[in-house]
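The structure's right below; bear with me while I get my questions together.
In this view, the complex is presented without one of its protein chains, the others remaining in place.
In this document, chain identifiers A and B correspond to the written order of the chains, with residue numbering beginning at 1 in each.
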Amino acid sequence: MRRNRLRELSLEVTVGTFMFVALLSLCVFTIILSRENVFRKAYPFEVIFDDVIGLRDGDNVVIRGMTIGKVKAMVLQDDGVRVVSALRRPVRLKKDYKIEVVISSVLGGRYLQISEGAAGAEDLPAGEIVRGQPPNDIMALVSGVAADLKDITGKINAGQGTLGKLVNDEALYNDARAVVGELKMAIKDRGLINNLETSLANLNEITDKINRGEGTLGLLISDESLYLEAKQLIGDIRATVDDMRETSPIVTFSSIFFGAF
Amino acid sequence: MIRLERVTKYFGEHKVLDAVSFAVERGETFVIVGFSGAGKSVTLKHIIRLLTPDLGKVYVGDALISAARGADLARLRDRFGVLFQGAALLQWLNVFDNVALPLREKTTLSDAEIEKRVAEKLSQVNLEGVYDAMPAELSGGMRKRVGLARALVMNPEIILYDEPTSGLDPVTSRAIDQLIDRMKVELNVTSVVVTHDLFSALAIGTRIAMIYDGRILEISRPGDFIRSQNEIVKQFLEAQYITQRGVWERANHATQ
Partner (left out) sequence: MITQEPEFLPPALNLRGRLGRVVLLNCRNAGRALLILWEALLSLRFIFSKRSRGTVLHQLYVTGIKSLGVISVVAMFTGMILALQTGLELRKFGQEVNIGAAVMISMLREMGPFMTALILAASVGSAMAAELGTMTVSEEIAALEVMSIPPVRFLVMPRLAAMMVMTPILTFYACMLGVVGGAVVGLTQLGVSMPAYIDNATRWAANKDLYTGLFKAFVFGIMVTTISCYQGFATSEGAVGVGRATRRSVIISYLAILVVGYIITRLFYE
C-alpha cells in the first residue's frame, strides 16, 4: 500500500508539472499572439478610411519605415471605417499629413503608413478628424491600363484617331517611350510592386491623354518599334496579372488545407 | 427469498431456459447442477438481472428484479455477492485492491478498517501473503478464491457462486465448502451454488436442482437426489461414481 502511495505521488508530480508548464506556455503564447505589449503604455490613434483594403487587427503602424504600433480595432461607420491603433509614442500630425494603407506583399500583407507632414507646416488642430487616403487598387490599375492600351492599339491598327493633331507633340512621344521602358523594368522585377504602381499611373495618364486626342499618335504609328513595344507591353502586363491570379489559387488552397493568410 | 417463475430465455433460436421455476428460502443453500451448457450460469445471471427473461418473472424478496431499473436495481443488487465463473477480477488491480474495491467504492471505511476486512476475507479463502500479486500472476484456483473473497467482502445476505470449487484441489475445495456452510449457519446467508462437483453439492446443499437442456429435471434434498429415478440424473451421478446407496463405487466401465 505504501509503495502504491509513493508511485502515485511521483505520478502526481509528473502530471502536475506537465500540465502546469503547458498551461503557463499557453498563457505566454496567447499574449505573444495577441501581439500586445501588456507592460508598456500605449497611445491611441484614430483615423477614418473610406476603404481599408483588407487591413487587419494586429497589423503594424509605420512612420518613415519604422514600426511604432499596431492596429487594435476597426469599426464600421457610416462615413467609412474607423481604425483604432495603439502606438508606442505619440504622433504630432501636421496640416499636410498623409495616412494610407500600404500593401506590403502580394500575399496580402498590409500596414498602416503615417506621414506626419512637412516639419515646417502648421500643426493639425486638436480634435480634428483624421482621414486616411483612399486606396489605389493595383489590380484594377493593371487591368485598366491593359484595356486602355488595347483600345488604343486597336484604334491605331484601324487607322482611326485625330492623327494630324497629334503629330506635332514631340514631348508626349518621348514621355510614352520613357514610361514603356520604365514599365518593362518594373515588370521584370516583380518585387517592385510600388514601381509598377507608379509606372502604371503614368501610363494611365498617357493613355488617357491619347484617348482624349492629345499626343503624338502619328509618331506612335510611324515608329514601328514603339508600336511593337506597346504590344509586347500588353502581353507582359497580362502575364503579370495572370501570375497574380495564379497566386490566388495557392492562397486559397493554403487557407483551406494549410490554413492561411 | 429468491423466486423464479417460469423463466424462459431464448438466445436467438436457441431456447436456453425453458420455464424454469424454483424458490430459494432464506438461509438455504440451493445447489444447481447439470451438464456443461445446460443453462446453469444463465439461470444465475437471471437472478442478478444480468439477463432479463423473455417470459416469466424473477423475484428477490418481494421485489420483481426482472423488471427493476436504476436505483431500485442497484439496491437489490447490493444485497448480493456474486462469484463469477471466471472470477472476473479487474486485471489492473492487485489482489488486495480487487477485494477492497467494493469497500472503497461504496463505503466510507477508513484504510485501516478496509485492510482488516480484506485480510479477514482473504484468510477465509486460504489466501494470505499474496496481496501484491496481480490477477495474471495467479493460478486459476487462486483467482477463483480472490473472486470469492471479493463476493464476501461486503457481507451480503445472498451469495451466488458459479462453480466455486472448479479448478481447486480437493483440500481447498472442502475448505470452501466449509466456508459456505459456515456462513449459512453463522450468518444465515442464503446461497445459490452452481457446481459440477457432486461431493460438495451433497455436502453443503439443502436442496439440489438438476438442470438439463434448460429445464429443471429434479429438485430434491441431497438424500433424495441420489436416489432419483430419473435416468439423466442417474447418469449424472454415476459419472461421478456415486450410486443410489450413496456409496463410493467404481463404475464398471471405468476399470476397463
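Here is the rule we use: a contact is a pair of C-beta atoms (placed from the backbone, for glycine too) under 8 Å apart; a residue touches a chain by one contact, two chains touch by 3 or more.
In this text, all values refer to a predicted model and were calculated from it rather than measured experimentally.
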Message: In the complete complex, the chain left out here touches which of the visible ones?
response: A, B
Query: Any idea which of B:L89, B:V118 or B:M142 touches the chain not displayed?
result: B:L89
Task: Against the chain that's been left off, what residues of chain B make contact? List them.
output: 10-13, 45, 48, 50-52, 74, 77-78, 80, 82, 84-86, 88-91, 101-102, 104-106, 154
Query: In the whole complex, what residues of chain A lie against the chain that is missing from view?
result: 8, 11-12, 14-15, 18-19, 22-23, 25-26, 29-30, 32-35, 57-58, 105-107, 190-191, 247, 250, 254-255, 257-261
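Convention: only the chains that are shown with their structure count from here on.
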- request: Let me have the rounded angstrom distance from the C-alpha centre of chain A over to the C-alpha centre of chain B, please.
  value: 83
